[in-house]
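One protein chain is absent from this view; the other protein chains keep their places.
When the chains are written out, they are named A, B and C in that same order, and each has its own residue count from 1.
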Amino acid sequence: MPKLNLVDAINLALRQEMERDERIIILGEDVGKNGGVFRVTDGLQKRFGEHRVVDSPLSESGIIGTSIGLAQAGLRPIPEIQFEGFLGPAYDQITTQAARVRSRSRSALTCPMTIRVPVGGGIHAPEHHSDSPESIYAHTPGLKVVMPATPYDAKGLLTSAIRDNDPVIFFEPKRVYRTYKEEVPEEEYTIPIGKAKVVQEGTDLTVITWGAMLFQCLEAIDQLPEEVSVELIDLRTIYPIDIDTIAESVRRTGRAVVVQEAPKTCGLGAEISALIMEHCFLHLQAPVQRVAGYDTCMPYYKLELDYLPDATKIGKAIKDCLAY
Amino acid sequence: MPKLNLVDAINLALRQEMERDERIIILGEDVGKNGGVFRVTDGLQKRFGEHRVVDSPLSESGIIGTSIGLAQAGLRPIPEIQFEGFLGPAYDQITTQAARVRSRSRSALTCPMTIRVPVGGGIHAPEHHSDSPESIYAHTPGLKVVMPATPYDAKGLLTSAIRDNDPVIFFEPKRVYRTYKEEVPEEEYTIPIGKAKVVQEGTDLTVITWGAMLFQCLEAIDQLPEEVSVELIDLRTIYPIDIDTIAESVRRTGRAVVVQEAPKTCGLGAEISALIMEHCFLHLQAPVQRVAGYDTCMPYYKLELDYLPDATKIGKAIKDCLAY
Amino acid sequence: MPLTTAYQGEIPYLQILDPDGNLDESLAKGTLSDADVKHLYEHMILNREYDDSAFRLQRSGRLGTFPQCKGHEAAALGAARAMRKGHDYLVPYYRENPASFYHGLPMHYILMFWGGDERGNAIPRNISMSPLTIAIGTQGLHGVGHAWAFKYRKEDRVVVAFFGDGATSTGDIHEAMNWGSVLKAPIVFSCINNAWAISVPQDKQTGAETFAQKAIAYGMPGIRVDGNDIFAVYKAHRDAIENARKGNGPTLVESVTYRIADHTTADDARRYRPAGELEAAQKLDPMIRTRKYLETRKLWNDELEKKTWEKAKATVADVIAQADKVSPPDSDDIFNHTFEELPPDLIRQRDLRHTHSIGLNPEEIGLKPQPEEAAH
Partner (left out) sequence: MPLTTAYQGEIPYLQILDPDGNLDESLAKGTLSDADVKHLYEHMILNREYDDSAFRLQRSGRLGTFPQCKGHEAAALGAARAMRKGHDYLVPYYRENPASFYHGLPMHYILMFWGGDERGNAIPRNISMSPLTIAIGTQGLHGVGHAWAFKYRKEDRVVVAFFGDGATSTGDIHEAMNWGSVLKAPIVFSCINNAWAISVPQDKQTGAETFAQKAIAYGMPGIRVDGNDIFAVYKAHRDAIENARKGNGPTLVESVTYRIADHTTADDARRYRPAGELEAAQKLDPMIRTRKYLETRKLWNDELEKKTWEKAKATVADVIAQADKVSPPDSDDIFNHTFEELPPDLIRQRDLRHTHSIGLNPEEIGLKPQPEEAAH
C-alpha cells in the first residue's frame, strides 16, 4: 500500500469521487491551473477539464454563494476557501444560507457541498493563515464539521463528506499537509462522520484532541513517565461530536484533558468539557482541563510557537490533572 | 426618577454621550431620519445633525469597515447593525479587522467603537431576526461583548462601552425593548464592563443567564416551591466573563444551571459550564446543567416559543439539578 | 495614443406605455398581445387584492410582518411573463408575490411564510423558483449558481434574479453580477428600484444616476426601464432572457417603480417620505395606465373591472381560508429538517425536548434516573 501524505490523500479522494460522480464541481481561488496554493487539487483540472475544476474570482462569498445555487440545482460543489482566515467574507453565506437551506425549505431543497479549508497554525505564514475557527461552525446548526489529522482518515472522511447530502466544512490541518505519511489504500473507502478514533488506549487519563494538535499530544504522551497510561482520542469530526466514545473513555479513566489550537473561551474544548461533566460527573476525579490557544489574536509567526499548545504545555496539564 | 424602557434608556445614553463627545458618529441603516427600525436612535439626527447621525447604504460590511477607519482616525463611531441576523456580512470586518487593530499594530492604532445590535427571539419576527450569536463574538479575541437585560444596566453599560478604547459589541435583547420599565437616573453613570449582577440571592442553586432569558428565569424561579432558594446571576457582560462572581456563588450553592437562547453546542453556556467545573470542582454537587436553544436553526416564529427556553424548561432543569 | 478612450458605453432607457396609457406602437411590436395584457391586468388586480388582504390580516393580528408589493406589479409581472414558465427559474427576494403567483406558487404559501411557518417556503417541486430571501442580496449568488448548473448540464434554462435598489449596496449583489458575467451564466439581474430601501432614498444608496449603469462595471449590458410599464418591463426582460439563453451571459435590468406602501407593516413611511411624493407616485401606478390602455383598445370596461375584482376577492378569500386550514406546524420539524439524518444528540433533544443533561439518557450516561421517572 502506498504511503501518502495528507495533500496526496485528499487529492486522491477528490479524484476518485470526481470520477465516480460527474455532478461534482471544484471551485475556488487558484484551484485549477495552479492546482491550489497547497497543490491539493493538483492535476485535477487537467484530468477533468476547466468546466469541472474552476478558477474563481477573488470572492469568498461568491465561492460559497454560487456553490449553494449549484447544490440546490442538483450538483455537488466542492468549494475551496484558500485559508481559514478568509472564511470571514463567506461567513454569511455559510451560516445564514448554506446551513439553513434544508430547514428553511422544510427539505424541499438541500445543499450538499463540501467546503474544503486549510486550517491552523505552525507553518510560519502571514496573518490570517493560522487560525482555528472550528467552534464557530460547530455552533452553527445545519453544518457538519470535520477535521481529520491523518492521511488515512482524511481520505475516508472526505469521501463521506462529499457523499453527504448536507453541507460539510472539511478542515485540513495545513501543518500536517506534508509532515506525516501513512499507508492509504488506493481503493475507495469511507469513514463515518461523527465517529472519534481512539488513537491509543490508556487507563489513567483521557486526552481529547483534533487536527494538528494530535501530533503534539502524541509527543507529550511520549515524554510522560512510562507508568502513566494515557488514552488518546482524535475527535476527527467536530460536529456532531462523538460524546459516546469520549464518555466511555472518561468513565474509565476519571480524568480528561482537551487540547485545541483555538482561543480558549467558547472554543470546542469548552463544549467537550461541559459534555464530559454532563455525561461522566460521578466518575470524574478531577476537573476536565483545557489546553488551548490563549484568548488573544493569533500572533504573527515569530511568536506562534509561544501561542500554540505544545508537548510541554500539554504534558504539564496532564501531570497536574493526574496529581489532582 | 423616571421609569424608562430599554429603548428609551439606550436612547438617553446615546444622547448624553453625543453631547459630551463630539467625536461620536452614529451610522447604520435607517438610524437617522427614521430613528431606527426600533426607534432606538429616535430624535438623534434632528438633535445632532445629519453629519453625526448617518443613514448608511445597505451594507453591513461597509458600516463596520468605515467605522474602523473612523475609529482609527480618532473618532468614536457607534455603528448599528439592524438585526443580529445581519451581522453575517459584517463578520469579517468585525473579527479579522476591528478586533485585531490593536494587536496587529502593537497598539499604534486602536479601534474604539460600540457596535449596537438588537438580538434574540420571541418577537414574532421573520427569519434572521431572532438569533443569538453572542458566543461567536466571545470566541473572538479583541472584542468585548455586552448584553444588558434591563434599562438601568443598559444605560450604564452603554456609557461604559462608548467610552471604552476597544471595540465592544453591545447586544440589545429586543424582546425586552418595550416590555420592561424601571427607574433610570437622568444623570450619567457607568457600569463596569465585565461585572455580573446577582439579581437575587439564594443558597441551593445558582442560575446564570443573560439578555431576555433573565425574565424567563425570574418566572421559573417564581414558580418553584417556596422552600427552594435560588441565586440568580445576570451576566450582563458576555466577554470578559465574570467568573469570580459566578464561582463565588456556585461554591456556596454547589449547583448551577446556565440558561441561554442560543443553540446549545459551543454556546456561551458551554464555556460557563466548563469554567464552573474548573473553578468549583470540589464544591459541585451535580453536573452544571445547560438550558439552551436546540442545535437547530431558529425556527420561523410559529414555533419560536417551542424553541426558546421558558419557565417550564428552566424550572425542570432546576428541579432535576436539585434532585441530583 | 496618449490621451485616448479606454471605454465608452451607454445605458438605454425604455418606455413603451406612458402614464396616460399611450403605446409606442413600433416599440411594442412583437411584445405583448392584447390577450396577454388583459391577463396580466387581471393578475394585477388579483395581487392588489391579495396585498390589501394580507395587510388587513396583519393589522388584525393574524399575520406577522408583511411587506406589501403595491406598485411593483408591472415590474414583477412583466419579468415573469418573459420567462418560460416551469422552465426558467425565478429567484425572488421577498417582494415578488406577483411573479411567484404567476409562476404557480400556491398563494397561501406566502401567507404561511409571513405567518412564521417554514412550509410556506417549501416550494413545490413543479414550481420553478427558489424560496423567499430575507437576508438582502444573498440570493443573487444562488441564482448565479443555478444558472451555472443549467449551463453545466447544457439545459437552455435561464434564471431571473430579483433584488431591490438597496440590495445593490451589498457585497453579495456585486459578487453575483461579477460571477455571472465571468461565467457567462444564463441569468438576468432584475433590480426593482422602488426609490426606497426602508427609509433610505436612492441618493444615500448610490452616487450613480441610475442603477442600470452598474452593468458597465461587469462588462454586461444594462438597461433602465419604466417599471410601471408592463410592455417595457416585458420587452427588456425578454430580450435579456433570450440573450442569456443564447449563451451571451447576463444583463442587468433596472425597473424604476415605486413602493406605494410602507416598507412593511412594521414601518411608517410618513416618518421619512417627503410630502407629495407618494401622491405623485400613485398617479404612476402601473394599474392605472394598464387599464387605460386596455380601455383605449376596448378590451376593458367598468363591468369587467368590477367582475375581476369580485373574482379576485373570492379567490383571495379562498386562499385565506386555505391558509387557515393548514394544520399548525409540528414542533418536531424544528429538528427534523436540520440534517438528512439527525445525530444522536439532536434526536435526544427532539424526543426529550430539553437540552439539560440530567435525564437525557439516564442508563447510558451512568447517572441516577431522574426523580420524576423514579416516581413512576
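Keep this in mind: contacts are C-beta pairs under 8 Å (C-beta built on N, C-alpha and C of every residue); 3 or more make two chains touch, one makes a residue touch a chain.
Model, not experiment: these values are computed from the prediction.
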* Which shown chains does the chain we cannot see touch? -> A, B, C
* Structure fact -> Out of B:Leu12, B:Leu70, B:Ala196 or B:Leu235, the sole contact with the unshown chain comes from B:Leu70
* Structure fact -> Among C:Phe163, C:Tyr218 or C:Tyr258, contact with the omitted chain is made only by C:Tyr218
* **Among B:Arg102, B:His139, B:Lys302 or B:Lys316, the residue in touch with the chain that has been omitted** => B:Arg102
* In chain B, positions touching the absent partner -> 25, 51, 56-57, 59, 61-62, 64-75, 77, 89, 92-93, 96-97, 102-110, 141-142, 144, 164-166, 194, 239-241, 243-244, 247, 251, 278-283
* Positions on chain A where the hidden chain makes contact -> 29-30, 32-35, 37, 55-59, 61-62, 85-86, 88-89, 124-129, 257, 264-265, 286-287, 289-297, 299-304, 306-307, 313, 316-317, 319-321, 323-324
* Structure fact -> Residues on chain C facing the left-out chain by the touch rule are 1-16, 18, 24, 27, 169-172, 174-175, 178, 181-182, 184, 203-210, 212-214, 216-220, 223-224, 249
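Operating definition for what follows: only the chains that are shown with their structure count from here on.
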* Asked: Taking each chain's centre as the mean of its Cα atoms, which chain lies farthest from chain A?
  -> C
* Chain centre separation (chain A, chain C; CA means) in Å -> 38
* Do you know which chain C residues sit against two or more other chains? -> 118, 135, 171-172, 333, 338, 345-346, 357, 367
* Counting only residues that touch at least 2 other chains, which ones in chain B make the list? -> 85, 88-89, 127-128, 265, 286-287, 289-290, 294-297, 299
